[in-house]
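Got a structure here, written out as structure tokens. Questions coming.
For this depiction, one protein chain was excluded, whereas all remaining protein chains were kept in their positions.
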Amino acid sequence: MLLREVQYVRPESLAEAVRLLGEYEDARALAGGQSLTNAMKQRVGSPEVVVDLADLTELRRIERAADGSLELGAMVTYAQLVVSPEVAATHPVIGEVAAQIADVQVRNRGTLGGNVCWNDPTNHFPPLLAALEARFTIVGPEGERIVAAEEFFVGVFMTAVGPGELLAKVTIPAAGGTGTGFASVTVGRDGTCIVNAAACVNGGAPRVAIGCVAGTPVRAAAMEQALSGGDLAADAVRAAARGLGETLDPPSDVHATADYRRHLAEILAARAVLQAAERAR
Amino acid sequence: MSGIEIEASTVVEERTQAPQIGFVGQNVPRKEDKRLVQGQGVFFDDVKRHGMGFVHFVRSPYAHAKIVSIDVSRALELDGVYGTLTGDEVAILTDPFFEMSTPPGSEIKDYALAVGRVRHVGDPVAAVVASTRELARDASELVEVEYDPLEPLVDAERALEPDAPILHEDAGSNVVWSGQFDWGDFDGALAEADHVVRIERLHFDRFASTPLECSGCLVEYNRGTGQWTMHCNHQMPGIGAIWMAPSLRVGLDKLRFVTQDIGGAFGNKICLHPQFVACCLLARKLNRPVQWTEWRTDQHTANAHGNERTFLDVEVPVKADGTMLGFSVRAIDDCGAFPRYEPLGCIIWAQVAPGCYRWRNIRVDFTQVCTNKSPVSPNRGYSRMQHLWLTERIVDIVAKELELDPIEVRKRNYVRSEDMPYETPNGCIYDSGDYARCLDIALDLIGHADLEEKRREAEGRGKLLGLGIGSTLDSGTNNFGQSQLLNPELQFSGNNEVATVKLDIFGEIVITLGTVPQGQGHETTAAQVAADILGCTPDDINVRPGHDTYWNSHAGFSGTYASQFAVTGLGAVKGASEKLAGEMRKLASVVLGCSPDDIELAEGQARMRENPEAALPFMALGAILNANNAGLPEDLDVTLNCRYVYRPVFEVPDKERKFGNLTLTYATQIHACVVEVDRETGVYEIVDYAAVDDCGNRIHPQIVEGQVHGATAQALGAATHESFPYDEEGNLLTPNFYDYHVPHAMDMPPMKNGFIESPSPFTPLGAKGMGEGGGAGIHAVCAALQDALRAAGGPIVNDSHNNYGRVWELLRDPGASRALVRVESGSGS
Partner (left out) sequence: MEAGSVPAVSRAVSVVVNGEAYEREVDARRLLVHFLRDELDLTGTHVGCDTGNCGACTILVDGEAVKSCMLLAVQADGVEITTVEGLEEDGILSPLQQAFSEHHALQCGYCTPGMLVSATYLLNNNSEPTEDEIRKALQGNICRCTGYVNIIGAVQAVVKGEVSA
């Protein structure tokens, strides 16, 4: 509950933030603070320096690019996603999922960037953004680089954002339509996810990503293959999901056994696809 | 959220008390509310003292280990650290806490800090005091403790095995207490039965009510007088002092407990004496006030769990028509690393030995063991809840096996209102109640008539619908003589509570309670009772908030626990108010020149009934006696400061037969729960819920209803997501609210409430204690799940805690749990 001694700094520009993160070896970016503060309170993650990104207004923008893709600044809060007209017009599932995270107070502060950079396996956005094939713009001392979802998520609490770097924005391609679904089983309403699944059927082969079963979101490759023919009727989708559980090696913990997670992964993958198919119409 | 409110007395031969007309029975505005909604309540952590130090406990990371060495030198070097305390000092400065059990449990040595050995993760090993909270935390990391880990023990049945690790060497056994109870003629019942239903195993899970405010104290030590003052939230200071004073080698009066507002307790703030003694020693050693705030993780790992109980070899003789003749069971209770308030839990269940039912032949083999888990504390529903869950499981399982309707089985076997007051097989007296009627109301509230239609409709959506009933009794006002059934050497029996009601010099009525409220509205209800007797309004009455030993208005059992305030606390207020009223009439009669019987108290005055003009306002009475008393008769025995000790009528129970009245009142809760289970995932939702309560005459109906809501929410939490599981190393897997999910506003089902009033013939106000609730929600959810899953292989719900994963297991392999139950059909007479 009580933090170790820490140094605090609040840069006024993205460049300054990147410089500070590079200059101090044990520096962490402080976004919404809904995860980092907890780690600091438990003393399991006590950086020497916290770099508060609160003044970096350029990271709080939601924009549609010329090619129709949706650009979400890393410091956009869940609350902003819930009410954003741009999000509702392009990928409403993003606002719907944001609305399921924790509670009002958390949503007022918690950020998209924090959610994906923290990469807790039970977080909502990693599998959703993996299914949406989002691209992640990372800013570092050498400039900008763009990383695809499958490279962005590296492991439990680990992403491609390296020391001295900062996630600036997440871009979701405009692959037309609203055919994205998200299904989850949680501990209590809107609680921690036990298993979650996201599916996207907009144009091209369906993408299905499962969360809470590994250190990074897992694409259900065999299921995607089985569905590539285009038959998204309920029986076909459920048949395609069968066997997914056996390919997974999820953890057992206080909320679920590995077997239960394997089972839920199959059920929720199918439900996410069916939801996506329904919404694509 | 409207409920059906049915206010009518049920069949009871006579009332001891004419119905109150006045403030009792009304929803008067709560006196507590204004300060609390303003954020002006005073909870212990709000209290500050100049120069105070903040305490942080160094706690064991091991479930079981020898303490090899403790080095505090680096902590002491940190700037801002005032001092430390270790187990070595504690062992010299204090004596072990008083243990209530017989040998071997009596030999357990329990100190304020771990001495020689740690016995659960979180066991406090040392304490550091510093000028800020953060520094104390920093310093605690500089204390170097060397441990020699021992094999952890995390299973109650394993605790009994000959090669199990022994937690307390002085005891030489992990058994805290064991004994047999045998009432009626169980063998005869077996012979008479048409069927015997055998249930191999049932398990009541470990959880706790986790009050939002954690425990703590700010302790000041007066060097000149040797007096400790603790601003704290101890909910039972009477027993707190009984533990602490001998340990500190001082008289009881040297320990002053002061509470004002407490953020919930639910039985979790009874066993705070170890940390409090550590703080007392530190306050004395460091010559400054010291403050300890428990953090959420500390509360979960190291303060207070509810009793975890395993029921083995349950045998239930029944007749073919569903009449249940009795039951036999072997119970193993896991009390964690230290008994403390235990082994009282080994007898308290006997207050409701037959539950709501008329069976006459009960045999219980009860053993309580220590394990390397957090110690238990009398968590809401203490020990009765676990036992009532057993009786409810028995009823539902028997009904299932015999293919009878669980509702019909209940009605057939319930104690009937015409039998009240009803003596149970072990001599407890159920005072009043109409269980069948409550059940009917509950069924009506959840639309029982349409149930089958709802079931079909749910099936169309892929859901299995189920209805379950939970019947419980909230036994209140203990006869502490039941402790002698566990240990005949104990010198506890009966019960008492104190109140002082005075009329002060300016005519204000001041009430001082012995209880320790944590939100139950004591200030308000005490004022209601007194106002009716004294002929004024609750606004004329100042009830001092909280508790203070220095008020000298308490007794050995004082506190707020065990569903008794409406009886004991208000009984004391009634007695003290009547005493004061008598004195006021006597004084007025002297002044007005008439007989006391001619005087009535009304509208804030003492006046002659026949001539209301001849009146003395309260202020005049107060002033005359206190400040203007020359000329009053020498023998006028009036103080206007009336202290009354309410003492319910109890006998010491028969120790041979373990027979006697153990509790004064029994409030009824009958709950009905409708669930829908997703057969693909095991995820379930409570779609309808009704709670019917009967606590006799309700002093303040809104407060009663609030308690029912709260108890239901806690029970539903325990049934669905709240559990304290341990891994093999003895680590608690849900050490804080991140993993221990308690219900929030979105988790609650629609709730309907019904109330009837069966006044108690035994209490001063016809009211019964209530509030704990008996865990009805847990029993109802278990029953509803079992009913829902009848269509999916018919598994048996055999654990009190059923999260989605467990429901899925029941769906996946219904045979595994069904195999726990066997029915033998024999020759009955």
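The first chain written gets the first letter, and so on, giving A and B; residue counts start at 1 in each chain.
By definition in this document, a residue touches a chain if its C-beta (ideal position, glycine included) is under 8 Å from a C-beta of that chain, and two chains touch if they have at least 3 such contacts.
All of these numbers come straight from a predicted model, not from anything done at the bench.
A.B. asks: So which of A:103, A:231 or A:278 would be touching the chain we can't see?
C.D. replies: A:103
A.B. asks: Given the contact definition stated above, which residue among B:714, B:760, B:786 or B:817 touches the chain not shown here?
C.D. replies: B:714
A.B. asks: Any idea which of B:93, B:304, B:695 or B:751 touches the chain not displayed?
C.D. replies: Counting the whole complex, the residue in contact with the absent chain is B:751.
A.B. asks: Provide the residue numbers of chain B that touch the chain removed from this figure.
C.D. replies: Interface residues of chain B facing the absent chain: 1, 27, 29-30, 32-43, 45-46, 48, 133-134, 209-214, 261-264, 266, 293, 295-297, 518-521, 702-703, 705-707, 709-714, 736-738, 742-746, 748, 751.
A.B. asks: Considering the whole complex rather than only what is displayed, give the residues of chain A touching the chain that is not shown.
C.D. replies: 1-12, 16, 20, 24, 27, 30, 33-34, 37-38, 40-42, 49-52, 54, 79, 102-106, 108-109, 189-190
Keep in mind that, in the parts below, only the chains that are shown with their structure count from here on.
A.B. asks: Based only on mean CA positions, could you tell me how far chain A sits from chain B in angstrom?
C.D. replies: The answer is 44 Å.
A.B. asks: Within the complex, which stretch of chain B touches chain A?
C.D. replies: Touch list, chain B to chain A: 133-134, 136-138, 295-297, 680-683, 720-721, 723, 725, 733-734, 738-739, 741, 743-744, 746-747, 803-805, 808-809.
A.B. asks: Using the touch definition from the top, list the residues of chain A that touch chain B in their complex.
C.D. replies: So the residues of chain A in touch with chain B come to 1-5, 38, 103, 185, 187-192, 194, 253-257, 260, 263-264, 267.
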